[in-house]
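The complex appears here minus one protein chain, its other protein chains still in place.
Residue numbering begins at 1 within each chain, and the chains themselves are lettered A, B and C in the order written.
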Amino acid sequence: MGCSVEDVTAAVREAAKVVCAHRDELVELDREIGDGDHGENLQRGFTAVLAKLDGGGFDGPASVLKVTATTLISTVGGAAGPLYGTAFLRASTAVGDVSEVDGRVVVSALRAALEGVVARGKAAPGDKTMVDALTPAVDAAQSTVDAGGAVPEVLRAAADAADAGAEATIALVARKGRASYLGERSAGHLDPGARSTAVLLRALADAAGSATSESGRH
Amino acid sequence: MGCSVEDVTAAVREAAKVVCAHRDELVELDREIGDGDHGENLQRGFTAVLAKLDGGGFDGPASVLKVTATTLISTVGGAAGPLYGTAFLRASTAVGDVSEVDGRVVVSALRAALEGVVARGKAAPGDKTMVDALTPAVDAAQSTVDAGGAVPEVLRAAADAADAGAEATIALVARKGRASYLGERSAGHLDPGARSTAVLLRALADAAGSATSESGRH
Amino acid sequence: MKKIINDPAAVVAEALRGMAAAHQDLLTVRTDPALVTRADAPVAGRVALVSGGGSGHEPLHGGFVGPGMLHAACPGPVFTSPTPDQVQAAIEAVHGGAGVLLVVKNYTGDVLNFETAAELAAAEGIEVRTVLVDDDVAVKDSLYTAGRRGVGGTLLVEKIAGAAAERGADLDTCEELARRVVANTRSLGMALTACTVPHVGEPSFTLAEDEMEIGIGIHGEPGRQRLPLEPADGIVRRLVDAVTEDLPFAEGDRVLLLTNSMGGTPLLELYLAHGVAEGLLAERGVTVERRLVGPYVTSLEMQGMSLTLLRLDDELIDLWDAPVRTAALRWGC
Partner (left out) sequence: MKKIINDPAAVVAEALRGMAAAHQDLLTVRTDPALVTRADAPVAGRVALVSGGGSGHEPLHGGFVGPGMLHAACPGPVFTSPTPDQVQAAIEAVHGGAGVLLVVKNYTGDVLNFETAAELAAAEGIEVRTVLVDDDVAVKDSLYTAGRRGVGGTLLVEKIAGAAAERGADLDTCEELARRVVANTRSLGMALTACTVPHVGEPSFTLAEDEMEIGIGIHGEPGRQRLPLEPADGIVRRLVDAVTEDLPFAEGDRVLLLTNSMGGTPLLELYLAHGVAEGLLAERGVTVERRLVGPYVTSLEMQGMSLTLLRLDDELIDLWDAPVRTAALRWGC
């Protein structure tokens, strides 16, 4: 029914690769309203995550997320490092010692991630940050699970909502992060962190979709 | 018959104005194969000369040339300052205490100027310097005076020869001055100092022409 | 992109190697995590000052490591704050038993990464305090934003708190002094050209030949206002006006004036601008008691400048004048 430690590892690996593949796009978005390093920072961090996951030996989904968190914290730097690091760390705690991640666990992990980002970064929805992608993602995931959806549907709904949330940052004037220094001039640009959140969630959803369809087969 | 102290003053004033009017051209020529200051240097110097000549009170042609020399030396800087300064200084000495400058005096002044430039700068003809304008000018002036020419004809011949000499520097590879650092790449460009020498001589010739035609009238 | 580099991803590591070679009498450079420490660290019984931030602002911070200033600097990738590991390693490398003061420029990334490191160090029983530098008046300070940025004033905090630490002041005193400098410092920068981050490969923004940008940050981010290019008198007046009005600096105030190049501005222009600034401050009755002119807090090859004013008192002057021996600031020893 849910995702095993192998599934979670595969999903995080997939997400890491996809984020790296979006390096240039994220650099470009950050160049427009930030300092141009977001894609480079995440590539550095997720490349390190891939190397760490190669080591294997994880005793459950939570430990995969925890290693991801600590690796991001110690390699990404910038605002995104501590924020994504905290997100994965809180998600790991929320997952706890379950050996299979189901839809409810996914939602609580996502919610914990969002709360972690907000606790650290103090951004509210509408501030033009990754919170604007993550907040609707959590809500959509919750509705989907409440309606009986399983992990792939839950993550797909989260990714769809994150995409929409990220797109909606274009119109916003930034109040947090580097883009806030631009004031009104920050409007008209997609927030790089919101975009990377959407990219991450889409990759996780895609991985979950193929993982469960595969496990459904045997 | 010859040029009085007033004529010489008027001629130097005219030459100073014309050189200043060529500032941009000389800057551009020097930018191509030097450091771009030749026009600026001469404008600074000849503007100071004009101010000095305003003072008046010169007891003969030589003292006009001497004030011009010392003013150029103390205001132009660069290679052109000492070189043109020495040229006018030697010319002044060559003119001596005559009160009227005739063709022979002009030739000996030009020759002394050339010798001064060579003594200081050690350039030979063909090195792509002002010497390449001044050398043929002296020769042409000598032939003209030998053929019975007066000051206007002598200076006109000198100016014509200087023009041709300057043009001929285009093909040369510089061996002296800043352009020499470019080696072969200095070929294909007109030497700024040769050009300013030609400009100076042309202005002196024009002034002499109108001065003597005027004095011929009264 | 025109740069004297090899692989853009290796720029900081390779630059640190060169820095280590250049200043082997002053500094120890470690890699993995990247770290620049005083050659004689840890200094027993002294408060240790640690700072750091993204690279690309040289000589900040590594150039200010040495007796009388920083004990360690943590260089992140270009324009990217260092990670908690780096900061934690720095803290451990230089703390001499009297506590550690973190001097942090107020950017979300720097604040969060240093915060984590401070927690980790505290968990190991090291007393750590953090002072945020936020001197840039280009950015409106508000509860709802990231607040003002830390720019040129950072080096003043490092110098003055560093001098106190060198003399044996305790952690409370060093922290108080650092906060006092922050409270009395204001800066504003401007740019004629943008800079190019090696891993980005193209300029952070573009300015036309007749444009300038006022309120520029030090990370290649555009400023708040794009204006037609003006003569130096006009540019400097804008900076002096904005900086003095902010604190405000009033008639009778004694100040330190830092005329800082963003990296690519020739010293000739910088001196010219400094002269204009001194003249304008004199007009306002503000007395310039100390000054520093040069490229100190830079943004790669960006052409432009910033002005920083620090309101002085006798104690701050005394600490500013105290000996310092670093790669970029050196006097009295």
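What to note about this one:
One rule holds in what follows: contacts are C-beta pairs under 8 Å (C-beta built on N, C-alpha and C of every residue); 3 or more make two chains touch, one makes a residue touch a chain.
Bear in mind the structure is a predicted one, so any value in this text is a computation, not a measurement.
In terms of the touch definition stated at the top, the absent chain reaches B, C within the entire complex. In the complete complex, the hidden chain is touched by one of C:Pro33, C:Pro59 or C:Gly189, namely C:Pro59.
Shown as candidates are B:Lys17, B:Arg104 or B:Arg175; the residue that touches the absent chain is B:Arg175.
Of the listed residues C:Glu176, C:Glu278 or C:Asp318, the one in contact with the hidden chain in the full complex is C:Glu278.
Touching the omitted chain from chain B are residues 27, 31, 33-37, 40-41, 44, 73-83, 120-121, 175-178, 180-183, 185.
In the full complex, chain C contacts the hidden chain through residues 2-7, 11-12, 14-22, 55-56, 58-59, 63, 78, 192-193, 209, 212, 229, 231-233, 235-236, 259, 263-276, 278, 288, 291, 293, 295, 298, 300-301, 303-305, 330-333.
Heads up, the rule we're going with is that only the chains that are shown with their structure count from here on.
With chains as nodes and touching pairs as edges, the resulting graph is of another kind, matching none of line, ring, star or complete. As a whole-number value, the distance joining the C-alpha centres of chain A and chain C reads 33 Å. Centroid to centroid, with C-alpha atoms defining each point, chain B and chain C lie 55 Å apart.
Multi-chain contact residues of chain B, defined as those touching 2 or more other chains: none present. In chain C, no residue touches two or more other chains.
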